[in-house]
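In this view, the complex is presented without one of its protein chains, the others remaining in place.
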Amino acid sequence: MSKTNPGRFFEDYRIGAVIRHAVPRTVTAGERALYHALYPARGALYSSDAFAADCGLAGSPLDDLLAFHVVFGKSVPDISLNAVANLGYAEGRWLRPVWPGDTLRAESRVIGLRENSNGTSGVVWVRTTGLNQSDEPVLEYVRWVMVRKRDPGAPAPDPVVPQLAPAVAADALVVPQGLSFAGYDFALAGEPHRWGDYAIGEVIDHVDAVTIEEAEHMLATRLWQNTAKVHFDATFREDGRRLIYGGHVISLARALSFNGLANAQMIVALNGGAHANPCFAGDTVRAWSEVLDKCETASPGVGALRLRLVAHKGAAGDLTLRAEGGKHAPHVLLDLDYWALVPL
Amino acid sequence: MSKTNPGRFFEDYRIGAVIRHAVPRTVTAGERALYHALYPARGALYSSDAFAADCGLAGSPLDDLLAFHVVFGKSVPDISLNAVANLGYAEGRWLRPVWPGDTLRAESRVIGLRENSNGTSGVVWVRTTGLNQSDEPVLEYVRWVMVRKRDPGAPAPDPVVPQLAPAVAADALVVPQGLSFAGYDFALAGEPHRWGDYAIGEVIDHVDAVTIEEAEHMLATRLWQNTAKVHFDATFREDGRRLIYGGHVISLARALSFNGLANAQMIVALNGGAHANPCFAGDTVRAWSEVLDKCETASPGVGALRLRLVAHKGAAGDLTLRAEGGKHAPHVLLDLDYWALVPL
Partner (left out) sequence: MSKTNPGRFFEDYRIGAVIRHAVPRTVTAGERALYHALYPARGALYSSDAFAADCGLAGSPLDDLLAFHVVFGKSVPDISLNAVANLGYAEGRWLRPVWPGDTLRAESRVIGLRENSNGTSGVVWVRTTGLNQSDEPVLEYVRWVMVRKRDPGAPAPDPVVPQLAPAVAADALVVPQGLSFAGYDFALAGEPHRWGDYAIGEVIDHVDAVTIEEAEHMLATRLWQNTAKVHFDATFREDGRRLIYGGHVISLARALSFNGLANAQMIVALNGGAHANPCFAGDTVRAWSEVLDKCETASPGVGALRLRLVAHKGAAGDLTLRAEGGKHAPHVLLDLDYWALVPL
């Protein structure tokens, strides 16, 4: 018997099954420093213990996306090792900050299954939860992936397609306990723009750009203990190129969005997202955002913006999202929909 | 209104104005580990808590240049985003060690302004101070940059050119409280050479070399939250090359200088410096030093050396500094003038 993990195939998933993912991970100030070396992150709340304390927190939490990547990484060996494609995200919520010293683990519940008509693969929906060392959930999200069948002759399961919210509702957003933007220091944060300065439909070109190197995306992806071969092994794909982990592009675009959204401090929900086209080393990544919605919260001085975050490898200032026919334009890498907390 | 930061132009500076730079930053053992991964740093005081304790400190501080880079990085969006050139440094002093867990912020006072005769740019002098979470200054330095004008028709300000000391005076050097080299362990530090073994005029070729990769200088420069586009965006310059942050070359050269200056433990003053020629990935960097001056201090066993540190991309052993006409030779990258503390 082979002792290596072959990954799960479509017929290995059962509706309602809970998969406890392996290898818990303690995250520290070391991961935080690496996050800042890998992405041009400048959000003051994640950069400064003093700034975070002034916002009512015990200290600076680890970046919301760092928590996401670690939890996502745990799920890869069980969910997406044999995935043909990562199809989407929905109903993502950050439920509690992750602090240096916390130990994260993850589990996923299978909530949807539908075999493809070609009989060789199917779509699996899972709701993944990240938990800390006290078994408190820190985040949850739904993702769905297309997974190969081991045996094309295996019978198709009864199709179950979950009903997913198009966006997390405003009253379902979780604001971290104690958070207050009542005494928010806009000068230290880097920009004067407050919640009221952003209008629905407004588009912001984040101006800056980063050219990605192989070493960088591999350092990141290893740090999240993501084991997908395609990110590390130059001999794996026929074209000899390593595919950059989609989450690397998310973090890069989010960090670039500081320039214009410096006060969009905390991500609290992931409404949806598509990795529209593959990203490779050598690509120069730019980002723009669109304000999709706004709401207030019950916490002092804390509002929320629903934002579309687009990463692309096109020319500076090219804000095209769609090609003819409605598909994402070929230079678009990421089309993400999230809620962020912003001072009123 | 655009929400992104266009940077300041020459006419945006006023003599005496104090600019409070954004995004405070907590630095930890994570930044320290990255510093050691990015540069071949071997100074015992910055490598070992035990060694630092034996020298009278509470523990190993973060590298002096790490503090410099973080403070410098904070100032970039306000001072040098539209800079044509970084012209010089003077009167730099380290005033207090930076410890893991400290939060740094920075502010700059405009101390000089002089429009260039072409009317399209001018020189701005600022005195930048880095402060910790207790608002204690940790370092200060003057730098001057050439900055574009937004509007060539804007009137020129009255020229103010500050008088800057050619070097920090011996009696102005600040030795960290408690520091003693009375029981200094030369074997553990790596070399037997003490203050008295160095002669003014002595030149030391540091022998080692490092070839720089794109990923390395970008990891470093992001870690210091330096936002200058030219370091990250391969499409920004016409030749498609990213310019390496000058501070990366400073840290690299300083680390290389261990071999011959292992006991030049702490940097306490920056007298001046020129980034003589641009550095690009693929360059192999070497370093040599010249002893410019010497003094004793009031602290037990602690002397100081004033050193010229030259980084170059020429052949091994090429110690040429100047080309015909007195300009820096084309292979010289850095010509830095600093004071370091050395055991007597």
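For clarity, chains are labelled A and B in written order, and residue numbers in each chain start from 1.
We adopt the following convention: a contact is a pair of C-beta atoms (placed from the backbone, for glycine too) under 8 Å apart; a residue touches a chain by one contact, two chains touch by 3 or more.
Note that the coordinates shown come from a computational prediction; the quantities given were computed from them, not determined experimentally.
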Contacting the left-out chain in the complete assembly, out of B:A50, B:A85, B:A169 or B:A323: B:A50
Among A:T120, A:Q133 or A:Q177, the residue in touch with the chain that has been omitted: A:Q133
Positions on subunit A where the hidden chain makes contact: 2-5, 20, 22-26, 28-31, 33-34, 77, 101, 103, 105, 133, 213-215, 218-220, 222-223, 225, 227, 229, 232-236, 242
Hidden partner chain, residues of subunit B it touches: 28-34, 36-42, 44, 47-51, 60, 187-191, 193, 197, 204-211, 213-216, 219, 259-262, 282, 284, 316
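Here is the rule we go by: only the chains that are shown with their structure count from here on.
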Rotation, 0 to 180 degrees and nearest 5, that superposes subunit A on copy subunit B via CA atoms: 120
CA centroid of subunit A to CA centroid of subunit B, Å: 36
